[in-house]
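Left out: one protein chain. Kept in place: all the others.
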Amino acid sequence: MFIQTLVTGLAIGGIYALMAVGYSLVFSILNFSNFAYGSIIMLGAYMGYFAMTEIGMPIGVAIVLSIVGSAALCFLNEKLAYSTLRKRKASSLYFMISAMGTAIFLENLVYATIGSRFYAFPQVLTQLNLEFMDISIGVLDVFAILFSFLAILTLHYFLQTSKIGIAIRAASYDMQVCELNGVNITKLIGWVFILAGALAGISGMFLGMKYMVYPTMGWITNKAYIAAVIGGLGSLPGAVTGGLILGVLETFVSAYVSSVVRDAFSFTLLVVLLMVLPTGLFGKFLEEKV
Amino acid sequence: MAEYISGVVALSLIYVIATVGLAIFTGFTGLFSLGHAAFFAIGAYTAAILTYFYDVNFWLALMAGGAMSGLVGVIIGYPTLKAKLRSDYFAIATLGFGETVRVLLENLEITQGARGLPGIAVETTLSMVVGITVLVMWIARNFVCSRHGRAAIAVREDFVAAEMMGINLFRVRLRSLVFSAVCGGIAGGLFAHYVSFIQPSMFTSVLSTQLTASVVAGGMGSITGPIIAAIIFVALPEMLRVANIWRLVGYGLLLVLIMLFRPQGLYGYRELSFNSCRSLLNWLTLSAWRNGGKT
Partner (left out) sequence: MSVLELISVTKKFGGIVACRDVSLSIASGQIMGLIGPNGAGKTTIFNLITGVYGVTEGTISFNKEVISGLRPDQIVHRGIARTFQNIRLFRNLSVLENVCIAVDSRETYSLGATLLRLPQVSKKEREIREQAREYLSIVGLADKADVRSDALSYGLQRKLEIARALALKPKLLLLDEPAAGMNPEESLELAKLIRRIHGHYGLTILLIDHHMDVVMDLCEKIFVLNFGVKLAFGMAEEIQNNLDVLTAYLGEGYKHAIR
């Protein structure tokens, strides 16, 4: 039971880590919480689902489609809802409201058009289990862990070596100086959202496969925020660590205590952390110059 | 027909009371409470349980509902405001709070869970709602046009400078939160005794969104704007017979459009400041009458 819970926890943690990284990418550059991220994840899941069921694509293609589609949507989201605010140098409150509006709009649009039905992915991978030593581990979970690991590794490599990646890392420290050094900020921000969107697509697919696909599934990004806080705002390694820790902790609480308590636990953890350790494990130091 | 219209008006005003509370909170702190429906729900359930199960006098129950909401406001506000959360984290925390309250309401014995509480005595009348709305607005006005209101405005304008004026940021923010919670609670109590049947699914993020949208559309930093927006948001869909879901699609789109094209909403920052105080004070204080309207 312990190993099983641990594996499930790591799988969930991997997905949380993906979401937290996507969220932290945007946060570290634009300094606001992209509340619409959850709806991108949701749309990614829907895209993959309908690709498989309506168009009959195999699962691999569906995942790729979801990644590309989500990346595009996320990019569009920025262009439509945020870029004007950025040019106006609006405070982060306005970004937040715009993000919220986008999320509400998208979620309810899906509700109104596609409907509130919960969709379950075809049982390709979802029911397969590895059995050994009396323990049953879901193949899906293993795949989720592997995929998340791969995705984060790829991202890390991209950020360390590619020109855009380095620019992104620089911009997360000081965007103005970056601009003064000749970096095209608009292009850079576009790339950040594309990357975040890609991560959203993967998260959406695995969440949809592990659980179900429904309009409000995007709210799970609240967990991403919590994970990002645990790891430290603006820190990518922190986001990964936070995601894994949260996933494992939550799953254990759900398994050994009760699943109803699970969400209350996570939110309480968030509030406690923000009071006790606001910079998280790896967070950057932020004190305002007066 | 007249009864239908008075029904819409009464319902609008009930939401107006909750909206005024939220407008004061957001207008003064710049923070967003995304779970405000929770205060509405707490007030509704507290008042309803007291009158339904314990035969408590309606007015006492109503006040108890407000007080309970206020108390919960303190419990939520204490850790979140003390930690000086930035606006998005505070919003997330309130979102979690809203959800938690709803889950609690669905699982507690006394609230009869998801089935809800039917058969609540209908006590709320239109004149009652109008009276309470005016009272709430009068109290809000008093607050704004005082040293407490000044302190809150200073905190909103520049909290660093406000602290340098000896203002305790935490206390000011908590006060605004408790006030908005009490408003929400009283509105909830009135609501429960108007529609006669409440269940947790009535107090979801749909309601929180509606309240938030009213404040944003009306203008954060104003009272009149959100009031007008709240009335429009209740009355218009009623008149157009728009389904709940599409209403929400509209709210979402509206929020984005407002941020892009008119972030100050209807009334912007005009009201929660002193210019409005001076003109209103002139009507409310006798000395001003004597001085011919000059402060």
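For reference, chains read A and B in written order, and residue numbers begin at 1 within each chain.
To be clear about the criterion, contacts are C-beta pairs under 8 Å (C-beta built on N, C-alpha and C of every residue); 3 or more make two chains touch, one makes a residue touch a chain.
No experiment lies behind these values; they were computed from the predicted model shown.
The residue from B:L71, B:I167, B:V195 or B:A235 that touches the chain not shown here is B:I167.
Note on the undisplayed chain: of the listed residues B:I139, B:V195, B:I232 or B:L257, the one touching it is B:I139.
Only one residue in the set B:H36, B:R102 or B:R175 touches the chain that does not appear here, and it is B:R175.
Residues of subunit B in touch with the missing chain: 139, 142-143, 146-151, 153-154, 157-158, 160-169, 175, 269, 273-274, 284-285, 287, 295.
By definition in this document, only the chains that are shown with their structure count from here on.
Distance between chain centres (mean CA atoms), subunit A to subunit B: 32 Å. Subunit A contributes residues 32-33, 35, 80-81, 84-85, 90, 92-94, 96-98, 100-109, 111-112, 222, 225, 229, 260, 263-264, 267, 270-272, 274-275, 278, 288, 290 to its touches with subunit B in the complex.
Taken in their complex, subunit B has these residues touching subunit A: 30, 32, 34, 79-80, 82-83, 85-89, 91-93, 95-97, 99-100, 103, 107, 160, 209, 212, 216, 243, 245-246, 248-249, 251-260, 263.
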